[in-house]
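The complex appears here minus one protein chain, its other protein chains still in place.
Chain naming follows the written order as A, B and C, and within any one chain the residues start at number 1.
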Amino acid sequence: MAEVKVGIINVTGYIGMEIARLVHLHPRVRLASVTGRSAAGKEIGEVSPHLADIGLSIKPELDRVDLAFVALPHGESAAAVVALLERGIKVVDVGADFRLKDAEEYKRWYKVDAAAEYLEEAVYGLTELNRERIAAARLVANPGCYPTGAILALAPAVSESLIEPDIIVDSKSGVSGAGRTLNLTTHYAEINENAAAYAVDGHRHLPEIVQELQGLAPGPALSVTFLPHLVPMTRGILTSCYAMLAGGKAAEGEKGREQVLKLYRDFYQGEAFVRVVAVPPQTKQTWGSNLCLIYPTVDLRTGRLMVISCLDNLVKGGAGQAVQNMNLMLGFPEETGLEGLAVYP
Amino acid sequence: MAEVKVGIINVTGYIGMEIARLVHLHPRVRLASVTGRSAAGKEIGEVSPHLADIGLSIKPELDRVDLAFVALPHGESAAAVVALLERGIKVVDVGADFRLKDAEEYKRWYKVDAAAEYLEEAVYGLTELNRERIAAARLVANPGCYPTGAILALAPAVSESLIEPDIIVDSKSGVSGAGRTLNLTTHYAEINENAAAYAVDGHRHLPEIVQELQGLAPGPALSVTFLPHLVPMTRGILTSCYAMLAGGKAAEGEKGREQVLKLYRDFYQGEAFVRVVAVPPQTKQTWGSNLCLIYPTVDLRTGRLMVISCLDNLVKGGAGQAVQNMNLMLGFPEETGLEGLAVYP
Amino acid sequence: MAEVKVGIINVTGYIGMEIARLVHLHPRVRLASVTGRSAAGKEIGEVSPHLADIGLSIKPELDRVDLAFVALPHGESAAAVVALLERGIKVVDVGADFRLKDAEEYKRWYKVDAAAEYLEEAVYGLTELNRERIAAARLVANPGCYPTGAILALAPAVSESLIEPDIIVDSKSGVSGAGRTLNLTTHYAEINENAAAYAVDGHRHLPEIVQELQGLAPGPALSVTFLPHLVPMTRGILTSCYAMLAGGKAAEGEKGREQVLKLYRDFYQGEAFVRVVAVPPQTKQTWGSNLCLIYPTVDLRTGRLMVISCLDNLVKGGAGQAVQNMNLMLGFPEETGLEGLAVYP
Partner (left out) sequence: MAEVKVGIINVTGYIGMEIARLVHLHPRVRLASVTGRSAAGKEIGEVSPHLADIGLSIKPELDRVDLAFVALPHGESAAAVVALLERGIKVVDVGADFRLKDAEEYKRWYKVDAAAEYLEEAVYGLTELNRERIAAARLVANPGCYPTGAILALAPAVSESLIEPDIIVDSKSGVSGAGRTLNLTTHYAEINENAAAYAVDGHRHLPEIVQELQGLAPGPALSVTFLPHLVPMTRGILTSCYAMLAGGKAAEGEKGREQVLKLYRDFYQGEAFVRVVAVPPQTKQTWGSNLCLIYPTVDLRTGRLMVISCLDNLVKGGAGQAVQNMNLMLGFPEETGLEGLAVYP
């Protein structure tokens, strides 16, 4: 079996590091080349001591590989991705540049031009919803961390017309989601023992959530409010979703709850990394693992569907889903290299 | 001026301790007597070293005082409160036993009988809404921590009919709100770096929120979903509220936001401890202080009102509000002893 | 190749859980049976959702296995271990009952009788120092978390007579080291944002440290002060050791530092899980991994050796070292199943 080589562009950010951790133990691919924005020339273990065993030097340019992960900020990944595609290298882009199908919508939210000619080709990499297209893709746009949790929480309800189109998504994220770039907001003494909403006027992950959910919805236009919050932990996103049950879609009382649970279990039947759970999940139950835990229930007093999901923003919300997508693109079983359990406590 | 003496029943819980901290510096009253559930006979500084300066022994029964704070669990405070009232002592009860006006509703949620004969007399101690009645009361039922943040966030909107009756309240609380009783849920290694929703089937603070908001609402019955979450910090509650703007109540776009902000500012005009702020607040900005910060805005894409509030659950959500109520009951200026700024960072 | 079956007694404690996590991915053994103190009859995923994939029921008694990990509190493990040995099952005991060779010393520190007849047979499981004897053992006494970090930090210096016998060991531990039993000390609101020394009159890990270091010391009796501290994090132990360099053992200035570094590198040459590093290590660089990082240096102003070590108390300081020992006892390569990198950040 010929060895399959993969590379990481910008291994020094949190998602890049985490891809390196996962790929290092992957039995079917070899991490062959890594680049870093300001660390070129250094050993990976100098910059990230926990990755010292990998034993690679950080280079200014990526060597020849079969598939590359691009972990650059928005606006920067487009050019890097295009260059890789032109060298015939498959790409999982963990940045935002190819997620939105509408180039104008992209520009409105990100203030830079989209790589318009590739938007159509790029496949939105929420594995559970786009499995076949991902397997055939040469460019996958890995979802944002919030959209992964929100879309997985709502996909069964939206696609089965279980709810009214007014949807509220209230997310609580650990601080690593803000990345490694220095900022007063993520300075330890400022955010420790603190909680706050942010991006109150609209977070860039909103159009991604709407685009994907609307694509699943047979009915009218969705009206989604998405409010993200920072809470003082390193990893994890907890998302609570609220929407009124559509008339006649579920029975009254406990029976309705059971119907909802069954609908969700059926929807995610056989999925390796989505678990519909019977008690409210906790973010730490996914720490370091590729799982998304989902708890759907009904507020019996108001007839409202409530869905709570959680995941590790750097794994299922980033690096893990990227590896899951790589597995499909390279023809490996989807779970390969992602079997690790969460590290708890 | 004759000295005014106050006492604390159960000074060894977190709210009890915090009342002691605040009262110790209060210029108009003297902390004269404290009891503790299992610590009787010990010095307060043995049990709570940070309170050593107070220099009191914990006693099994409260000495004669002018006003007592009762900080017992629900079901236990009723009897203690009644005994104090019968001794002619004014009471601020920081527990739940006198908050709900409907004895059957109380029993449904708390599984114990209410002290029915005092429910009517007890004044719900959300100071900003019930100031005159509190000043005249001999028994004040201090609000729960979640209801304080939720009701203050929604009172202007509800009483001015700004919103539709479908309301979602999503709260994120620090762990001290769960008290000092040992529990695996609040064991450090379990809840640190973790976030979760809880009481998904209905939290005991919900009927309190509904009772008070409904009392303000000129219109139809409110339909409130309240979902609390634990996040890994010691103090602080962040509450995000969502409801559709009622038709014609606010202009489109930025102008509507300004109208909403003005409505909130007018409503809380002159309040010492409620601040309507112009940027999203952070829980840590209230650490140790009696402030509640409120940020109202409109999600322009969906026409939804979003109100974010934050406070220190042990101060404005507990001990601070109790002292604020005491000030009114004893005829002192409301701010007395509560002027301390938040401890930041 | 016949399948090798292992079991865990008390899988519901933190070390037991962590052994389960590691063994689940181990390619050479199968986790075949688990017991739990109060959870018998439940599925492992009910008690520990992050372990749900393991798919075992918790039983009151261990089934037939080839090797068992015993994760019981001191005083309880002795009887369980003896019963297993008599069934012909090899044992790694992660508790304290077989660590001290002197039965009276054990009783002095632990206040219960030792299983005296097995103390001689039991091998102290600090893998790097006792590799051959562990490989031949049927009973391994896995070291305490503090002793692992302290002994590995000092072994080169002590065995090479690099230092005077007066040694200070100042350790800072995450809270999971205190286990899962509820206690006010480890109640979230008490220990979060807090740091304190404890066991100031003598910690039970002291005799273990002295016993093992003295066994390496060709010279006079060691005089060791060991002071543990709790710091607010879940995992990790950072240990700083101080001792005067023995006369003539190292050159002055930078050259002496290099000699010390070389001595340490030579001592741990070829070790898979001990890394002598060139910059001060951080506990988080070992989170979830089986590494112990060691940084030796010289305080040039005073001629004092300073050695800083760090590890994950639940992995190299517990479950990981237990699996490392199992590998030796079962004839597998020592690294098997322990290749995972740290989860960072």
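Note that a residue touches a chain if its C-beta (ideal position, glycine included) is under 8 Å from a C-beta of that chain, and two chains touch if they have at least 3 such contacts.
This one's a predicted model, so the numbers in the text were calculated from it and none came from an experiment.
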Contact residue for the chain not shown (choose from C:Ile8, C:Leu100, C:Ala189 or C:Leu245): C:Ala189
Contact partner of the left-out chain, one of C:Leu25, C:Ala83, C:Leu216 or C:Val231: C:Val231
Chain not shown, touching residues in subunit A: 14, 174-176, 180, 182-184, 186-189, 191-193, 232-234
Missing-chain contacts mapped onto subunit B: 14, 17, 21, 24-25, 48-54, 176, 193, 234-235, 275, 277, 281-282, 284-289, 293, 339-345
Touch residues of subunit C, complete complex, unshown partner: 166, 168, 170, 172, 174, 189-190, 192-198, 200-202, 223-225, 227, 229, 231-236, 238, 240, 242, 244, 280-284, 287, 295, 297, 299-302, 304, 306, 308, 310, 345
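Here is the rule we use: only the chains that are shown with their structure count from here on.
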Co-neighbours of subunit B and subunit A - touch as defined: C
Subunit A and subunit C, separation of their C-alpha mean positions in angstrom: 36
Multi-chain contact residues (two or more partners), subunit A: 193, 234-235, 281-282, 284, 287, 345
